[in-house]
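Missing here: one protein chain of the complex. Every other protein chain is in place.
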């Protein structure tokens, strides 16, 4: 059994990791830390786990975590970079769900995240955990940077088009919408029910922190820099991301449906819908799936890709477990056989 | 492997049965019927099942269903009573999620359901499928009547108080609230998003069809008739039932918390919360659990019980699978190890 | 023109007062205070008011407020009691939407609100602002205590039955449900979209602060103490309260519908629905109406009253404006001709 620790167990990605790991047949969750709730039983905070999780929150200390085989960081940005080095030194595999190791350029990271990077020497080693792009590296990784929720949906949506150089890289437009759980479980006015419910808005249009991460990922696929306009929006619901991606075709477009189907034929968690379909976030709610459709409206040269994920699963905790499976030599889908909760 | 059939696979209880059964390790879903969608792949109608279910809807014919070991009816009221006898004659176990076999008095049934009962001779044999009350009978059943969603929550909530004769049976008040999925997946104006969203109302105050079912169940627990005021309400959400139950204490109330904990100590799917807690429907969303709390506000003689379930799981498909497990000699919880989807 | 000030303009009752007052033909809003947002334009904080409100938030100072004819307190509990005396001394009418002057017994108030009352000598003078009960006193009031949202719905629902002594006063049960805006516009986890959305729960079952206020009001109607079990619940929506009220009939019940219609025949903001109807919170959303229906299910001795209001209008700001109209000699409904926003 893999001994797993979770640092930052009181946020939504933390409790989502618990939802997946307490039923994972190869994992034993031994440590769950939370500064604010140390000493409290986990299932007292999260009654959905009653009967399935008998650990209590502890302070985040390296000594206790060093006994784990794998430690997940479900912390705010800036925490994993302080503890990763010690844990690695103890032979612990580190899977970071925060943004600390996603951006390869430490200065760029600092500009977007507003702090100096505490551990820039580890950035190069960190593997970006998008299995559909770099599965082999993930299998060898000691330190894994889990992609952000928006970046997961946008990269999976654009991947076949960009790998095959079929669209104009300089004018990509990603109009993406997310449920409110993406904003996390913190006391704040803007995501109150009375503020977010029955309303819809764009935010961070001038520049969202996921922009450099997406641009970096797309540039690696393209083999050159890309120009991306990324507009995130807040949907009055809890879970789900819907990416509507636009690109101008430069090459032959006749086989787009087949291109997507082939690219993802072997991918367990990416599902290309039949031609003409339009994915709905409810069909991936609670599951680790990404459902994708590709359209070319009116036969014109603008292609439209629709991609949906559950931001807390394929966009966070589920993808982290998928990466853990790969890093630990398990089958990639262990613990992730989940049917989306419809309706 | 148990060969299972589902009659009426296009409603919410039908697709919820599929969600549970496609991952059930002891079941193979071989037939799913739907008059309206016959010929269509199930996962074309329900993309949440893509990759997990490769059957197509067929017409509801006895011949095909007769090859099953178990057949679930997830049909409107009035269908199961037409087919149950033939299936039983073929040795098929029948689990009815509709109301056809819940009420023991056929005339009473006719009054509430507005049609004559087509098969009154089977009513006596049908076992009412609330395992916490009559597990042993369920194990022997050929024909099982699954409780309604409201009746499940109300009966589990009142059970310990009534069994122990602690409250005035003549003036029970059940103020119960349900999400919109309880109204089913049928085209109608009142449960449109624009009608049900952002609003709250009581309905069927003069008399809801679940009233005689609840009264019958409580009377059996009490050993005599009960007087019940039952007011159902519609919550602007999809899944979940919250029952707020009131009763006037006639006996000693000091040990109510202990009473509930003891009564349900061995029950895998009924969870008595710690004293002072208040259950939240989100903590059972997608799971087969019932969470219960008991309060005696201000120390007065009115006791308040709070009970929550997911109407589609413990209130329908999950309880049906629990019953199937019992009827087929499996462990009661196989296929039902699910953590509620929070948030 | 009445010069009106609002203390505490950044909460939901504050902005709701502004919604009503900026279009009120007899009122000029001259001062809006907010410690946190002083200096900011009101319509920068609340873009719904752009073009209709050109004042800026100021610090809450008596000097500026003393120029007003009427000052509304839309503040947390404990603020109005510190400023009311000075404002009254300047000849300003004070309308308090918080709880400071609702409870006539200062010790009782302290027990429920957890602080000593700073101004107990004014409590006796304060008039409780439920126009349907004490309109004449309101017209003469200098200091008005606006009822809480739950108390408004419960008292209007029970009023005819209790005035006429038709039910058992010792065992009243009020099962009441509120939208999330009742919890106010403050940063906190429990009313985040991801916590409150798609879920339903009871809270404060052991004792809610509105319990003594309701009990006091019902006792005044009854002419003797009442025994009340009050269970509030949180609905996953923004606006609206639905009270489901239970009582055991002691007298003749045949004319309940007529009783309610007669009692409220002259009331502009209380609307008794036709026999058999069930009110829906959406039909009063944004309006100052209370819609009520009375039922006697199955002809038994338990009567069920259903009453709905918009918690921010008839339950707060609308009722405050209604009271202001009365106190200032205007027609009671000026500025309150609003059709509910359906759908």
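All chains are identified by letter, namely A, B and C, in their written order; residue positions are counted from 1 within each chain.
By definition in this document, contacts are C-beta pairs under 8 Å (C-beta built on N, C-alpha and C of every residue); 3 or more make two chains touch, one makes a residue touch a chain.
All values reported here derive from a predicted model rather than from experimental measurement.
K.L.:
Per the definition of touch given earlier, which of A:25, A:39 or A:297 contacts the omitted chain?
P.N.:
A:297
K.L.:
Which one touches the absent chain: C:62, C:189 or C:341?
P.N.:
Counting the whole complex, the residue in contact with the absent chain is C:341.
K.L.:
Hey, which of A:19, A:239 or A:263 is the one touching the hidden chain?
P.N.:
A:239
K.L.:
Which parts of subunit B face the unshown chain closely enough to count as touching?
P.N.:
Against the missing chain, subunit B presents residues 12, 179-181, 183, 185-189, 191-198, 236-238.
K.L.:
So which bits of subunit C touch the chain we can't see?
P.N.:
12, 15, 18-19, 22-23, 44, 46-52, 181, 185, 197-198, 238-239, 271, 273-274, 277, 279-280, 282-287, 291, 312, 337-343
K.L.:
Contacts of subunit A with the missing chain: which residues?
P.N.:
Counting over the whole complex, subunit A touches the hidden chain at residues 171, 173, 175, 177, 179, 194-195, 197-203, 205-207, 211, 227, 229-231, 233, 235-240, 242, 244, 246, 248, 276, 278-282, 285, 295, 297-298, 300, 302, 304, 306, 308, 343.
FYI, only the chains that are shown with their structure count from here on.
K.L.:
Based only on mean CA positions, could you tell me how far subunit A sits from subunit C in angstrom?
P.N.:
Going by mean C-alpha positions, subunit A sits 45 Å from subunit C.
K.L.:
So, what's the distance in Å between the C-alpha centres of subunit B and subunit A?
P.N.:
36
K.L.:
Centroid from C-alpha atoms only, then distance subunit B to subunit C, rounded to Å. What do you get?
P.N.:
About 39 Å separates the centre of subunit B from that of subunit C.
K.L.:
Taking each residue of subunit A in turn, which ones touch at least two of the other chains?
P.N.:
12, 181, 185, 197-198, 238
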